[in-house]
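Shown here: the complex without one of its protein chains, the others still in place.
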Amino acid sequence: MTLFIILAVLTVVSSLLVIFQRNVVHSAVALVAALFFIAVLFLTLDAPMIGILQVLVYAGAIMVLFLFVIMLLNPAALEPRQIPWWTLGSAAALLLVFLLMPALLNTVAPRQAAPAGPGFGSPELLGQTLFGSFVLPFEIASVLLLVAIIGAVVLAKKES
Amino acid sequence: MMIDIGIIAAKAFLVLFMVLNLAGVLGWIERKGSALIQDRIGANRASIFGFAGMGLVNTLIADPIKFLTKEDFIPPKGDRFLHTLAPCLALFPALVTFAVIPFGDVLVVAGREIVLQVANVNIGILYIFAMASLSVYGIVIGAWASNNKFSLLGGVRGAAQMVSYEIAMGLSVLGVLMIFGTLELQEIVRAQGGLLGGWLPAWGIFLQPVAFLLFFTAAVAETKRIPFDLPEGESELVAGYHVEYSGAKFLMFFTGEFAEIVTAGALVTTLFFGGWQVPYLMRDGFHLPWGGTLLLPHLVVVLLQVGAFAVKVIFFCWVQILLRWTLPRFRYDQVMRLGWKMLLPVALLNVVVTAVWIVLGERASLRP
Amino acid sequence: MAPLNYYLVLSAVIFAIGVAGVIVRRNVIVILMSVELMLNAVNLTFLAFARSFGSMDGQVIVFFVMTVAAAEAVVGLAIIIALFRHRRSLDPREMQLLKW
Partner (left out) sequence: MTLLRYIPLFPLAGALLNVFVGRWLGRRAAGLLACAAVGLSFVVSFAIFSLLRATEVLREPLFTWMEVAPLKIEIAFQADALTAVMLLIITGIGLLIHIYSLGYMGHDEGMVRYFAYLNLFIFFMSLLVLADNLLLLFVGWEGVGLCSYLLIGFWYQDHANAIAGNKAFIVNRIGDFGFLLGMLLLFWEMGRQGVWSLSVSELQNITHLLRPERVRLITLLLFIGAAGKSAQIPLYVWLPDAMQGPTPVSALIHAATMVTAGVYMTARLSFLFSMTPETLALIAWIGGLTAFFAATIAVAQNDIKRVLAYSTVSQLGYMFLAVGVGAFSVAIFHLFTHAFFKACLFLSSGSVIHALGGEQDMRKMGGLRRYLPTTYTTYLVATLAISGFPLTAGFFSKDQILWAVHSSPAGSTSLWTLAWLTAGLTAFYMFRQFFLVFHGKCRVDEPALAHIHESPPVMRVPLVLLALGSIFAGWLATPEFMWGSLWEGWLEPVFSAGGVANHAASEDEILFMGVTLAISAFGFLLAFLFRSPENKIAEWLSRSAICRLLAGKYYIDELYDFFFVRPFTASARWLAQICDPGLIDGLVNGVAERVRGGSLLGRQLQSGNVQHYLFAFLAGALALLAYFLGR
């Protein structure tokens, strides 16, 4: 419980930093931190495999890509900050939390904090599920990735 | 309970101590090795009361003092916070990866079984990759925070290079994982204790030679050293991503680099060269394939194993240093081409061939 | 382990932060990062429910979400690069040709 609260605070703070830092690189670093903490949160949910994948995929690949692009483009100016628009957006987001809060707090899980079964979250079980009932989505995901690769190459390639 | 925590703390301390010291020693080996190759003497000036210790003094004592007392320079238009954070990010992943690398079998002391591994995680290898993937941040963030075009270029190069070679490295390990059927490093090492055909140790190198070549190449590339030192490349980018670093921060980058060498060596040892396994050494002593048996006490066996692991790691560290002083630097496009057009396809092919081999093997073993 | 509701609330907060980021920031890269934040909030929900139901399905879904997120980030960044080449800007307000 303590661990959760610490992690939650860290996650929320770093998430807030993502949107409140005016510098893109700072935002990106804050996001890496947030993702890292979320990965640890995953670990507390008996999902070690997913947690490690989170670090590997998000922190290790996606965010590096972000940083790479940021440095490649190297936008010079800090972005302007318009107070009214910021207020409006933040208010809307706050309203969203406010509206969702009661519903979320009243949600009753069917088996509240049931002890995880043996091997829950292990690579073996994840693999079996993935290649069992989810094999078709898995294959489709591979096609999606292929399409994304080709799309990215085509988009980012300089016209010759 | 307290004892458990104490044991874990002791293991962690031991590992960190060993790694950091090894990194330091590697600095000496590098200097002396390069001097040997280039037919010169190498570091020999610093001395304590006339004792130069073949440069060991230089490396282990004088260098740290020098680094720690130098001015910590931060570029005026740089980013103070990130400039400081970056070296930590560079050193941190290199050190934490050792948490899952087994340096010995089980040590039994007073009826308590101590696994000679800081943390036995069931997804150890993935953990290593996750941590290794984080090591990019030190470079990228440091490069950006320096507000220097050379360092920025180095950072961009480093990011691209490391992401690229991470893929080839992961795919090459996949073959090993398929052979041994586990993600636990301790299990992988234990699986390499068997014998192939009754006499050949079942090490990964014999089962996955292609994977070894790929993995080793990619691992060298990940350490950003010659021939893959494009992010620093002194003749092109002055010193690349750490051009604006000095003092303690530079020391951290420096140590991180050598720690990575050690990590790479340890991983190669663990995955392909039997880890702590000594050929024919069982828990109770040597069982030679041609009939000889030499029983040894438990402690001796454990020490032999730990020693074997250390020797193998140091050997591969030495190989890497040898490479660094032997080969010329690649061009950047050559690096990229090698990563994407050579290593990646070959690694994929290796995975496919391994899969077919395993399936055929299973078929064969199913036959009565 | 903390109760499910706590995770849900945390997830909602992170999601809302992501939403706010997408709306208020004037940099497409940050907008894309905020989207990643939202995706992660949802992932957290999935995992919390997976743990609560004791089912692996939630984890598998997170696996797929990551796949999609990776694809999305890659294509998104490629678009940003292509855009930047033409507009020399990362401000979404500069990218409003698709109207009328």
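As written, the chain order gives the labels A, B and C, with residue 1 at the start of each chain.
Simple rule for what comes next: contacts are C-beta pairs under 8 Å (C-beta built on N, C-alpha and C of every residue); 3 or more make two chains touch, one makes a residue touch a chain.
As the structure is a prediction and not an experimental result, all values here were calculated from the model.
By the touch rule given at the top, the unshown chain touches A, C in the complete complex.
Shown as candidates are C:Val22, C:Val62 or C:Ile80; the residue that touches the absent chain is C:Val22. Counting the whole complex, the residues of chain A in touch with the unshown chain are 88-89, 92-93, 95-96, 99-100, 102-103.
For chain C, the residues touching the absent chain in the complete assembly are 19, 22-24, 31, 92-93, 95-100.
Everything below uses one rule, namely that only the chains that are shown with their structure count from here on.
Taken chain by chain, the contacts run in an open path, each chain touching the next and the two ends left apart.
Chain centres computed from CA atoms place C at the largest separation from chain B.
Taking each chain's centre as the average of its CA atoms, chain A and chain C sit 6 Å apart.
For chain B, no residue reaches two or more other chains under the stated contact definition. By the touch rule above, chain C contacts chain A in their complex via residues 1-10, 12-21, 23-27, 29-30, 32-34, 36-37, 40, 43-44, 47-54, 56-57, 59-60, 62-64, 66-75, 77-82, 84-85, 90-91. The residues of chain A lying in touch with chain B in their complex are 23, 25-26, 29, 32, 48-49, 52-53, 55-56, 59-61, 64-65, 67-68, 70-72, 74, 122-123. Touching chain A in their complex are the following residues of chain B: 79, 82, 85, 121-123, 126-127, 129-134, 136-137, 140-141, 143-145, 152, 155-156, 159-160, 162-163, 166, 183.
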